[in-house]
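Before we start, here is the structure in question, set down as structure tokens.
All protein chains but one are shown in place.
Take a look at chain A:
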Amino acid sequence: MAAIRSLSHLLRQGLHLNAATLIPKTAPICQTRCMAQKGMTKPHPTLDLDALETTVTDMQSGKYKRKTVRYAESDQSTVLTHDQIVRKFIVLIMKGGNKDTARRIMDKTMEEIKRRQVREFHRATESQKLQIITDPRKIFNQAVNNLKPVLLVTSVKRGGIAYQVPVPCPEKRQLFEAMKIIKAALAEKTNSRIPFHEKLATIIMDAAEFKGKAMDRKIEILKNCERNRAYAHFK
């Protein structure tokens, strides 16, 4: 019996899947694409390689669930360098429908982060080298995780007065708020003219280390919640 290779193993070796062939037949979830017009209400397909991983024996024993799914977007793929969170951020940066410029800016920032980290890596001592992360996607994910606010402030009207009430933030909203904080930190004006991608790179690298402009904005949100703690029982 030949060695059973899973799809993810092939992908890691170098097989690419683009949007058209995104849903493999061998999947434990067994995603079947829905027709385009009907399928807009269906859920999005999963793109995690770990979730799609399976072996032939699973298919034979019937250990999978059938699920209808809409078509993937044209900028999604299961390529290993693709990240869903980075894609969401590109959409946020985009202005006037120019996704190409937004994507190029993001590519430049990733390159800038990598260059800075590699420079540090070469300067560092042997013991410090283990702690330095050179993967820019990991640094971006870490920055976004650090900037997620646990509480938010909403206005509640009681007796004609609008009070600011601290309220828990759901997970999807936390992601969006973290990216919004980065976007707001980018809009601040500086005296010297810095290229956009360098500005973004500094903000991301500082946020991954719990410092910088973006972190100050997040702390201001939490301070606002703390100031209005007396009204927490309103909602």
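In this text, contacts are C-beta pairs under 8 Å (C-beta built on N, C-alpha and C of every residue); 3 or more make two chains touch, one makes a residue touch a chain; residues count from 1.
In this text, contacts and distances are computed from a predicted model.
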item	value
Candidate names "ER membrane protein complex subunit 3", "Cell division cycle-associated protein 4-like", "Mediator of RNA polymerase II transcription subunit 8" or "Coiled-coil-helix-coiled-coil-helix domain-containing protein 1"; UniProt protein name, chain not shown	"Coiled-coil-helix-coiled-coil-helix domain-containing protein 1"
Of A:L49, A:I105, A:L186 or A:L222, the residue in touch with the unshown chain	A:L222
Which residue of A:P45, A:P136 or A:P166 touches the chain not shown here	A:P166
Chain A residues that touch the omitted chain in the full complex	146, 150-151, 166, 168, 210, 219, 222-223, 225-226, 229, 232-233, 235
